[in-house]
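Only one protein chain is missing from this complex, and each of the others stays in its spot.
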Amino acid sequence: MITLFGVFLLCLLLITAIAIVREQNLFAAVMLTSIFSLQMAAIFFILDAADVALTEAAVGAGVATVLLLGALALTTNHEQEVKRHKAMAVVVAAFTSLLIIFATVDMPRLGDPMAPAHQHVAPWYLAETPKQVGIPNVVTAILASFRGYDTLGELFVIFTAGVGVLFLLTNSPSSSPSRLPSADAQGLRHHLVPRVVGRLLVPFIVLFGLYVQFHGDFGPGGGFQAGALICAGLILYALIEGESAALLVVPRSLLLALISGGALLYLAVGLAGLLRGGNFLDYSVLLSDPVAGQHLGILLVELGVGLTVTGVLLTIFHAFAAREQRS
Amino acid sequence: MEIFGLFNYWMFVILLMTGIYTVMSRTNLIKKLIGMSIFQSAVFLLYISMDKVDGGTAPILQPGAVDVIYSNPLPQVLILTAIVVGIATLSLGLALVVRIHEAYGTIEEHEIREQDRV
Amino acid sequence: MYYVATIGILVTMALALCRALLGPTVYDRVLAVNMFGTKTVLLLSIIAFLYGRPDFLDLALAYALINFIGVLAVLKFVQDYTLRQRSQAEEP
Partner (left out) sequence: MNLELLATPTSWVLLIAGSAFVLIGGIGALRMPDFYTRMHAASLTDTLGTILILAGVIVQAGVSLAGVKLLAIMVFMLLTSPTAAYALANAARLDGLAPTLSKPDPGDS
């Protein structure tokens, strides 16, 4: 029965994707994108990936829509109708999809326990996590401990993307200074209902983000989800109280410290392992008890991830919003 | 449910090609970026489809439970990080588009080409 | 019994998607997004129970907390847009 629900949601997903492509109004396309993200999260959850669904929820619901709308505000929200290579694109896409569909016939069926993907390292991770790491959430254990190098790399990709956005959007303004009324910078302050509810909810969102951050060893969660959630809470504050008020709460210097501090914390935990005679990112040597060492290492590493993700996403948001007021 | 055994993969293929089609046939740069994120989501779907085990549950160990089948945690780790990296790189792309708009006054690819030719 | 509720929610999702596709204004689409978000929260809470893993309610909680940020962003976007239009109309 649940398989059928999944099939139904996948059909809705495909319809949404095609609608996004056909939509000429970019604002409407962005709205459809956020429906797409909701459907993706539900499908991930049905396919047993609670952690991934939580990440998609945290990123897709708040941050992605806000960033896309910010970019639309700086450019244009209508797409020109251009007839260009359309027929050829259809032919290429159709031909390639037939080719890949032909290839999928050899794939193991959905949920097949004998599929090669489930034979190799996955049983080892599931069996060794309780013994070596001692936390229930295997996803967090692999993310932070077994495949810590991977996550370090991903974190630096995020770091680099944040630095890139800063380089691109915070140069000195080429155009004349603000020709907008100053009321624009005040956000939604004169809308009473969002203001009251928003002010009430911001602490809860940040609190929930902290819960997701530190409960990530036991339930779905971890640094990536928590970073996106906390960032969503702070974006909410910036929306209702205005850009400048939000920058008073979390100033730019603190944001830069968060971005680099998180990445450096991750590196420092790795180097601490080296100094104590283990390998890089080997947490077992951090304390005398290897399992306790793993606990400490995962906690610190996830904290580093959370700090950097919060910092980068929030910096990107501020970069777009500040550009908007200037242009 | 046997007939739906490959359905997820077919949907993955069609979504992937929808993304590619958008990138090829549209000239609007933001639309192209949205197409790329559809493409990316299709890849996420492929990986997450591969982690499912029949009768399994999410790989968060339940204390005291025996004979529980857990789904494969490894694809989830890969995709979890990829989603956040995806939004970071998407915003880098959007920042580039914003700068292009400031320099050329348009985000349509053919108009940018024409301005470059002159 | 959970199945009946799930089917009801899924059908409503399809109806909301129809509204999103039909438009006609962009606000109808935003309305559809909002409806879809509420239905997703309900769906996730019910499926958490169907799976017998109620500890996964965190997901529904996350959506319940942050799903309306998108709509507030829309309000801000429209407000800035109209302000800009107005100031451009006054300039010449």
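Note that the chains are named A, B and C in the order they appear, and that numbering of residues resets to 1 at the start of each chain.
The definition used in the following text is that a residue touches a chain if its C-beta (ideal position, glycine included) is under 8 Å from a C-beta of that chain, and two chains touch if they have at least 3 such contacts.
Source: prediction; values computed, not measured.
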Omitted chain's touching partners, listed by label: A, C
Omitted-chain footprint on subunit A covers residues 188, 191, 193-194, 197-198, 200-201, 204
Using the touch rule from the top, list residues of subunit C that touch the missing partner. 1-2, 4-5, 7-9, 11-13, 15-16, 18-19, 22, 25, 27-28, 30-32, 34-35, 38-39, 41-42, 45-46, 49, 54-55, 57-58, 60-61, 64-65, 67-68, 71-72, 74-75, 77-79, 81-82
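Throughout what follows, only the chains that are shown with their structure count from here on.
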Averaging each chain's C-alpha atoms to get its centre, pick out the one most distant from subunit B. C
Can you give the whole-Å distance between the Cα centres of subunit A and subunit C? 19
Chain-centre distance (mean CA atoms) for subunit A and subunit B, in whole Å, is 12
Multi-chain contacts in subunit A: which residues touch at least two other chains? 50, 72, 219-220
In subunit C, which residues are in touch with two or more of the other chains? 53, 55-56
State the interface residues of subunit B toward subunit A in the complex, per the touch definition above. 1-2, 4-11, 13-22, 24-28, 30-31, 34-35, 37-38, 41, 44-45, 48-63, 69-85, 87-92, 94-99, 101-102, 106-108, 110
State the interface residues of subunit C toward subunit A in the complex, per the touch definition above. 3, 6, 10, 13-14, 17, 20-21, 23, 26, 29-30, 32-33, 36-37, 40, 43-44, 47, 50, 53, 55-56, 58-59, 61-63, 65-67, 69-70, 72-77, 79-81, 83-84, 87, 91
Considering only the defined contacts, which subunit C positions touch subunit B in the complex? 51-53, 55-56
